[in-house]
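One structure below.
Omission of a single protein chain aside, the complex is shown with its protein chains in their original locations.
Labels run A and B following the written order; every chain starts at residue 1.
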Amino acid sequence: MSNNTWSRHHILSLADFTTDEYDTVLQTAASFQEVLSRRTKKVPTLQGQVVANLFFEASTRTRSSFELAAKRLSADTLNFASGSSSMTKGETILDTAKTYLAMGTDIMVIRHREAGVPHAIAQEMDRLGVKVSVLNAGDGQHEHPSQGLLDLFTICSLLDPDLPRVELLKEKKIAIVGDILHSRVARSNIWSLTASGADVHLAAPPTLLPKLFADYCENTPGKVFLHWELEPALQDADFVMTLRLQKERMSAHLLPSLREYHQMFGMTHSRLQLCQPNVKVLHPGPVNRGVEISSELMDDPEFSLIQAQVSSGVAVRMALLYLIGSGRA
Amino acid sequence: MSNNTWSRHHILSLADFTTDEYDTVLQTAASFQEVLSRRTKKVPTLQGQVVANLFFEASTRTRSSFELAAKRLSADTLNFASGSSSMTKGETILDTAKTYLAMGTDIMVIRHREAGVPHAIAQEMDRLGVKVSVLNAGDGQHEHPSQGLLDLFTICSLLDPDLPRVELLKEKKIAIVGDILHSRVARSNIWSLTASGADVHLAAPPTLLPKLFADYCENTPGKVFLHWELEPALQDADFVMTLRLQKERMSAHLLPSLREYHQMFGMTHSRLQLCQPNVKVLHPGPVNRGVEISSELMDDPEFSLIQAQVSSGVAVRMALLYLIGSGRA
Partner (left out) sequence: MSNNTWSRHHILSLADFTTDEYDTVLQTAASFQEVLSRRTKKVPTLQGQVVANLFFEASTRTRSSFELAAKRLSADTLNFASGSSSMTKGETILDTAKTYLAMGTDIMVIRHREAGVPHAIAQEMDRLGVKVSVLNAGDGQHEHPSQGLLDLFTICSLLDPDLPRVELLKEKKIAIVGDILHSRVARSNIWSLTASGADVHLAAPPTLLPKLFADYCENTPGKVFLHWELEPALQDADFVMTLRLQKERMSAHLLPSLREYHQMFGMTHSRLQLCQPNVKVLHPGPVNRGVEISSELMDDPEFSLIQAQVSSGVAVRMALLYLIGSGRA
């Protein structure tokens, strides 16, 4: 696995990822994907190291994915869930992080409902001059880099399983549909897809897609386009990424009913006919069936990459832990 | 360990278990019981495999037992508890199961408050053509097969520690006392005990023991008998299985007071005198002391098998994970 060029110590955002870094992640993940196809899906890479999952915001899916990735690299894992935490006792987040540092944590995987928390912790670790790495597992509405990378890996390894690389996406058209405004997944994906040279078409009701998104990624190889209706985004699209709709948005009057949303922006087999014939549909999960995507389409292996995304998640997270973990040797 | 004849892929119910299958489980569990008596209680059987405990209904005891069984087979474990789950986010149960499948889970251990959930998940896995195994850890009021098997193992290995087998139970009389109507433990036990040739005598107040139970197990070697009072069930019994009483039954007017219940159906030393002299008492736990069973009797090692049941639980669950896990090689 080619990590001799890897120098990034924390993974906080995809905003400044280089093409080389994307390709290193993709190819390292491909190696681990191969490991995962064996009967014994374990490697001793991080034996004796400690990965602490500090999930200040509840999550089953992402936490399990990181936990499994860590265990398959033979790391020991510690799980912190905000419910039973000392946070309820008035300690600051930095104090909690420093406590896990002092216990001997090597890599901290951090999710928090506030944007910037993983960055603040990484900054503090650097200020202290310690070698611990921080991995952002979702911070508020800001970024979710491992999700962006696993989506990229899912797409690129479909296009070339042997050598997934970002240049495969050059001039592809990718639609991102849904609650762009509140989505950290969308933000990470916009960075990775435009950096790979794809054109990204955002589609959502105007309340969920403000004009400011037009300013994203000005100097990247790919471009960003905004649409307040679905059809132009789907026209000849190679991939359609649907986003999870938070039901609380409706009570905030940002959304009509779920039924109306599905009629205007929900993905269905019939809408796919606007796209390229071999179009694929993604969703970060968990899906509200019949809202962002029809149940039939979600379960159709010809078009849906949703299960592949979950599988890719473990391989990509193994790659990330491996890359930042072995740089620490 | 003799698993060359094992072909069952999921363990969902004991209704169609064969005598050979029971005996294979009993003898495999006996081998693991021997492993557990060593200082290093671990074997590498499931190294690199993933056992996901998907407990949609809270449980400490059963979850810990499965978790420990998996760890002693060197599997990696993932725990899902419904509280902090994406289920609260509107995903279906099948979607959750498919997510764990896509992450690379090899065996899913599933508990759910609705009967049939493990079956539905197993069916979906088979439809998808994947090799993952499903183990029912309790579904509603339907079945709890690993409890039924550990009870069987506890009894048979008492009768012959070297070669526990179901024929040892032929013509034994076994009383099952308590809330039969709502008990998944009772249902699994009725299958295993009648299949082993034992006569099963059910005893409970009429509100907790409807006549329909007379129809259970019509063509099995052992027979089922119903009693609305305790004494005829205890008469010359070899084993007495008491069931946990859910206190919420009282508010539903299915029960008199706990005190009255104990007076009519609670097991005590004096009531044991109706039974065979070397009678033993079981309870799946946790016990309401002084309700289903007197505190003195529960703690009396001459009669109580309650601790042995818990120990058997780990060995039997190791056997089950081993049998379905190594069939997957």
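In this text, a residue touches a chain if its C-beta (ideal position, glycine included) is under 8 Å from a C-beta of that chain, and two chains touch if they have at least 3 such contacts.
Worth saying up front: this structure is predicted, and the values here are computed from it rather than measured.
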{"item": "Touch with the omitted chain, as defined above, among A:31, A:99 or A:220", "value": "A:99"}
{"item": "Sole residue of A:50, A:135 or A:314 that reaches the chain not shown, by the stated touch rule", "value": "A:50"}
{"item": "Absent-chain contact - pick from B:47, B:64 or B:141", "value": "B:64"}
{"item": "Identified contact with the non-displayed chain, of B:81, B:94 or B:264", "value": "B:81"}
{"item": "Chain B, residues in touch with the chain not shown (by the definition above)", "value": "36, 38-42, 58-61, 64-65, 67-68, 71-72, 81, 83, 247, 285-289, 307-311, 313-314"}
{"item": "Touching residues (missing chain, whole complex) on chain A", "value": "47-50, 52, 76, 78, 80, 83-86, 89-92, 95-96, 98-104, 329"}
